[in-house]
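Of the protein chains in this complex, all but one are displayed in their positions.
We just call them A and B in the order they show up, numbering each chain from 1.
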Amino acid sequence: MLHISQLAHGRAREETVEMSRPISFLSDFGLGDEFVGVVHGVLAKLAPDSRIIDVTHGVERGEVRPGALALLRAIHYLPEGVALVVVDPGVGTDRRAIAARTEWGYFVGPDNGVMSPAVAMVGGAEVTVSIENPEVMIPSAGATFAGRDLFAPAAALLASGTDLADLGPVVDPDSILPLLLPLPEVEAGRVQGEAWWVDHFGNVQLNVSPEDLHTMGVSEGDEIGIIVGSQQHAARWLTTYGAVENGEALVYADSSGMIAVAVRGMRADRRFGIADGTSVTLVKD
Amino acid sequence: MLHISQLAHGRAREETVEMSRPISFLSDFGLGDEFVGVVHGVLAKLAPDSRIIDVTHGVERGEVRPGALALLRAIHYLPEGVALVVVDPGVGTDRRAIAARTEWGYFVGPDNGVMSPAVAMVGGAEVTVSIENPEVMIPSAGATFAGRDLFAPAAALLASGTDLADLGPVVDPDSILPLLLPLPEVEAGRVQGEAWWVDHFGNVQLNVSPEDLHTMGVSEGDEIGIIVGSQQHAARWLTTYGAVENGEALVYADSSGMIAVAVRGMRADRRFGIADGTSVTLVKD
Partner (left out) sequence: MLHISQLAHGRAREETVEMSRPISFLSDFGLGDEFVGVVHGVLAKLAPDSRIIDVTHGVERGEVRPGALALLRAIHYLPEGVALVVVDPGVGTDRRAIAARTEWGYFVGPDNGVMSPAVAMVGGAEVTVSIENPEVMIPSAGATFAGRDLFAPAAALLASGTDLADLGPVVDPDSILPLLLPLPEVEAGRVQGEAWWVDHFGNVQLNVSPEDLHTMGVSEGDEIGIIVGSQQHAARWLTTYGAVENGEALVYADSSGMIAVAVRGMRADRRFGIADGTSVTLVKD
């Protein structure tokens, strides 16, 4: 098994600057420990010319769906290269570590669905391998820290021009875990959906598209009732905060193109009692 | 309207490394979502050779004054280039997006005063434009995410050598919103000021300068009373923590040159009940 310094010396260092792809790194590591820094260290050793973009490390511990959605929202804005995605509640079990090649570039992470929506969004995987080659892993003094010992080296090697096939055997595309995202129930006058992202500002993204609202029979500018639990709140479908007064609610297509609920100048999540996963029903008012 | 990939291909890629200015990025986005990462992605696409410095993303949501003061304290220590400043409570209203050229470099952000003190500190704006040219913006699937779709492309293009005039029309300097900072009331034996920054260590910076203390009639080494609410606390004007015992208070000129209150080995904010905006009066003791 190669030591990290040999990996760096023998492989990445030979590559030219032109070959070094940027690496976009998303995890649930938080920033309180040295986990993110150690992964950056490994990437810097093995891919010294790659730029690293921290997408976020604030995904809730082990929460695959929020991590997958954050990556999905971000992917079109990240430079083509390598996505390193470590939200891995199954670490230490027999879940596979995979790397996929797409038109956008490479995705490296656990086979638990966290990368699946973003991979689909960029056109799907051309080839996926199971990262199993011990020569591309860093030996650990104890338990494997997969982000540091397996995923980071794989990402760095792909960023530096290593072939996908050097990481491990090709896997059957049908064996890769998809992410099942809940669909809203749409009928005339009513869409029953779910909150799937409460952002830093308290805005609430739903699993509802503008098309769903059209199907239920409302158009931009119309009144829409927001039902959470036993309470119904009045709002309108608008394009921007500026169209309502402070403290008033609106329903809008957010910057990802999904329907969201906001209150100008306030946190909508607290005003309406909504958290990630809360059922939210929109009705024609 | 150009797609982001065309922007990147047609403009930034042609620039040489020498042309790429560093970009210093300050926001109230927090690090829990992918907002900061997405802005980094856009900057990396459009200004692939620019170094990005995260000044802080911990400004309280929509709080213009703390954001402005953080930028003001930092500006002399940031490499000349582009300052990207997104503390924008008026997003979605008709507040303007502006870009200013100064001796230090460019400032890009909302016209709400958040950049004004730092711009003044580096000598004022030579020219300011309103960012209105749709060709330099990234189209959104829904609502505009101004940091991603407007401010980041503007900052990246300026970092890559695009002319300020390409972003939009020049605006009247007198129309740019200043930031009104509260002045302390200084009289013999007394300065009535305000806390305007409580830092990570609980030290409290006031809107009071060493000159204000001289005017009230005290000199370094003198006893000074700190009045918060109905309580008066004893302290001395010193240059360093080392001059007092653990648990003792001091008044000092902090590393920004402003008067601050600290307690050695403790948080002064908790000891004295001070938060951002709390009235603090210093008296000759």
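Just so we're on the same page, a residue touches a chain if its C-beta (ideal position, glycine included) is under 8 Å from a C-beta of that chain, and two chains touch if they have at least 3 such contacts.
This structure is a prediction, so every number in the text was calculated from the model and none was measured.
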Item checked: Sole residue of B:Glu132, B:Asp199 or B:Asp285 that reaches the chain not shown, by the stated touch rule -> B:Asp199
Margin query: Among A:Asp111, A:Asp149 or A:Asp199, exactly one should touch the missing chain; which is it?
Written below: A:Asp149
Check: In terms of residues, what is the contact footprint of the unshown chain on subunit A?
Finding: 4, 29-38, 40-42, 44-45, 48, 61, 89, 91-94, 140-145, 148-149
Note to self: Please output the residues of subunit B touching the missing chain, sorted low to high.
What the structure shows: 22, 24, 26, 31, 51, 53-58, 70-71, 73-74, 76-79, 199-201, 210, 239-242, 252-258, 264-265
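We adopt the following convention: only the chains that are shown with their structure count from here on.
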Check: Where the centres are mean C-alpha positions, what is the separation of subunit A from subunit B, in Å?
Finding: 30
